[in-house]
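All protein chains but one are shown at their positions in the complex.
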Amino acid sequence: MASIEMRDIVKSYGDHPVLHGVDLSIADGEFIVLVGPSGCGKSTLLRMIAGLESISSGTMSIGGREVNDLKPKDRDIAMVFQSYALYPHMTVADNMSYSLRLRRSPKEKIAAAVAAASSKLGLDPYLDRRPKALSGGQRQRVAMGRAIVRQPKAFLFDEPLSNLDARLREQMRAEIKRMHAEFGATSVYVTHDQIEAMTLASRIVAMNAGEVQQIGAPLELYDRPANLFVAGFIGSPGMNMLEGTVISETGSSAVRLTNGTTISLGQRVDLAEGTSVTLGIRPEHVAIRPNGDGAAATVELVEPTGLGIILHLKVHGLPFKIFSSDRALLAPGAGLTVGFPPERLHLFGPDGRRIPLEARPGDAPSS
Amino acid sequence: MIPTATGSRPRKPFARRIAHTVEPWLYTAPVLVLIIAVMLVPLVLGLSYAFRDIQLLNPFSGGFVGLDHFRELSQDTAFYRALRNTLWWTGASVFLQFFFGLILALLLDKPFAGRGLAQALVFLPWAVPTFLAGLNWAWMFNPVIGPLPHWMVSLGILSAPNNILADPQLAMWGPIIANVWWGIPFFAITLLAALQAIPRDLYEAAAIDGANPLQRFTSITLPFLAPTIAITVLLRTVWIANFADLIIVMTNGGPADRTQIVASYIFTQAFKRLDFGYASAIALVLLVLLLAYSMVIVVIRQRLIEKD
Partner (left out) sequence: MGILLTIAHRLAILVYVAFALFPLYWLLKVSVTPNDLLYSEGVRMWPSHATLEHYRYVIENSAFPIFFRNSLIVAGSTALAVTLISSLSGYALSRFVFRGKYAVVALMLITQMFPLVMLVAPIFKMLSPLGLTNSLTGLIIVYTAFNVPFATFLMQSFFDGIPRDLEDAAMIDGASRFTAFRQIILPLTLPGIAATLGFVFTAAWSELLFALMLISGNDSATFPVGLLTFVSKFSVDFGQMMAAGVMALVPACLFFLLIQRYLVQGLTAGAVKG
C-alpha cells in the first residue's frame, strides 16, 4: 500500500491543454473517486497515475517515490478497465496469473494467489474458461481478480461498472466497498456516476474542464458545494438553480429572481445590492406549504420513483423541481405553494463560487 | 494540501526522452530501410535516367542529355496513341470492375446458404497469377482451342470465328475482359468489407421510416460507401494505368500498336530497344499524370468527408 502525491500535474496534447495543474494528496488506504462529466480529464489523470499517459509537467509520486519517468510495469499498480481488457486468448486462471508469471513468481505462489482470489470472487468454476464464455458480471470479477492477485501498491478503476446492468452494478459496488474495507488498499476510482462516487468514496475529487473543482468527503460536497458546477453535478435530481440579484430587505438580504419572486436569505450578506447571484436549493429541501406563505406554483409533470415523487413545477414561469417522499396526489395542472427555507439555501456569487451563509445545519463555522 | 519541496519541471531524463522518441522508429526501421533502399533510391536513379542517355548495350552512353528525351517524346506519335489507349484501357477496366464488383458485393452482403463457398469461388480469379490470367484468356480467345470465338459467332457478335486479339478494332477488348475478370474480386472484397461495416440498425430505422429498398440504397449504402469507393477507385486507377502484364502477355501491344498503353510502351522501350533513358522519360511523364489525377481525387474525397 502506498500514498499517491500529485503536484501541479499538467497534461497537454500539443498546444491543447486537457489538465491545468492538478494538486492531490492521496493518503495510504484512501478510496478516492474522480468524478465529472465526460471529457473533464478524470480518465486522463487516472491513466497518468498508471503511466499510460505521459506527464507534460508536474510531479507524480507513489509511495514517496517519483514515478514520472517510470513505465507502467515498474509502478506496481493494478487497474480495472471499463472494457475489462481481459486477454481473449487466455483462460480465466491465466488472465489472473499473467502479472505474476511476468515477474517470474514461483509456481506455488502463483497458484495460491489465484486460488485465493478466485474463491473470494466466486470464480472457482470458471478458471479454465476463456473470457468469451463468461457473462458480463463474471468478466468484471475476473478483471477484479487480476488486480487483486498481485497485491499492488494501489488499485486504479476506470469506470469499472459502466458496462453492467443496474442490478449487477449495485451488487459489485457493494462488493468493491467490502473489499476495500477488507484490504484497505489505496484506490483511485473514476466514474461519471455520482451515486458510485457518493457511496464508495472516502473523498471525492470533482473535476470539470481539466480542473479540480472541489475535494472533500461525499457529504461535504453534497452539503457545501464549492461552486455552481459541483452543486449542479452532485445530487439527483439536480439542484434547482435560480438566477437573481441581491436586494436588501428589513433585517436581512434577499434575492429577487428574474421572474420577480423574492426569496429571503434570512440573514445579511456582504454583497452590494444589485449583484447578480445564483440561488440553489435541492429538490428535497423545498418545502411544500399547504396554504402558507411562499410562492405559488403549478404542477407540470409528475414522476413517481417509488421512493417518492419528483414534481416538475413552474413558479411564475421558472422551471423548478421538487422531490418529496410524501406521495402527495398531485395531478398536472394542480396549484400549490412552495417555500424556500433560508437554512437550506445555497448562494453563489457572480463568479460561480459559493458564498457562505451562516447558521445553517451542517455548515461548520468557517475559519 | 501538503506542500512538498519539488522544484519546477521539466527535467525528464535525457535517456528516457530519447527512448520514447526512438521507439516508433525501431518498429518502422526495417520497412523504411527496405523501401528507401529498394524503391526510393532506384526511383531517384530512374528519374535521373530520364535526363541521361542510358542504353544498356551501348558502352558510350550515360551522358546527360538534358531535356532531349522529352523533346523526342513530344514528337512521338506512338506515345500519344499509347496515352489515348491508356485512357481507354484504364477507364473501361476500372468502370467495369467497379460496376460488377459493387453488384457482387451487394449480392454477397445478403446471408444465404453456401455464401462462404460462393464467396471463395467468385474471389478465386484474384489469386490467379496475372501472367497466367493473360495467357489463359489469350487461349480462350484463340479459335483453335478456345470456345469464345465460336460462341460470339453464335451470338452474332462476330461474323466468323476469328481471334479478336488479332483484330485492330476489337483487340483492346481482350485484355480489358481479362482484366475485369481478374479485378472484380478486388472491388467486391473491399466494398463487401465496407458494406459489412455499416450498422444494420440504420437500415431498420430507414425501413421503419418508410424508405423503399432503392431509397435505402441511395440514402444509406451509397453515402457510407462513398469514401471507400473514392479511395479504391483512386488506387485501382493508378494501379491499372501502370499494369502492363496482361497486355504484354496477350497482345504485346499489337496488332499495329492498337493495344499499346503507356506502361507497356515503357516496357517495350526498356526491354526491346534497351533504351532506359527514353523509357524513364516516359515513365516520369506517366508518374506526373497519375500524381495529378490522385490529387484531384484526394481533394474530392476530402470534400465528401467534410460534408458528413
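Note that the chains take the letters A and B in the order they are written out, and that residue 1 is the start of every chain.
Just so we're on the same page, contacts are C-beta pairs under 8 Å (C-beta built on N, C-alpha and C of every residue); 3 or more make two chains touch, one makes a residue touch a chain.
Computed from a predicted structure; not experimentally measured.
A.B. asks: If the hidden chain were put back, which of B:Ile18, B:Leu67, B:Ile157 or B:Ala193 would touch it?
C.D. replies: Residue touching the chain left out of view: B:Ala193.
A.B. asks: By the contact criterion defined above, which parts of chain A meet the unshown chain? Give residue numbers in ascending order.
C.D. replies: Residues of chain A in touch with the missing chain: 47, 50-52, 71-73, 75, 77-79, 81-83, 85-89, 98-99, 102-103, 146, 150.
A.B. asks: Name, in rising order, the residues on chain B that touch the hidden chain in the full complex.
C.D. replies: 21, 23-25, 27-28, 30-32, 34-35, 37-43, 45-47, 49, 54, 56, 103-104, 107-108, 110, 112, 116, 118-133, 135-137, 139-140, 144-147, 150-151, 181, 184-185, 189-190, 192-194, 196-197, 227-228, 231-232, 235, 238-239, 242, 244-245, 249, 263, 266-267, 270-271, 276, 279-280, 283-284, 286-287, 290-291, 294, 301
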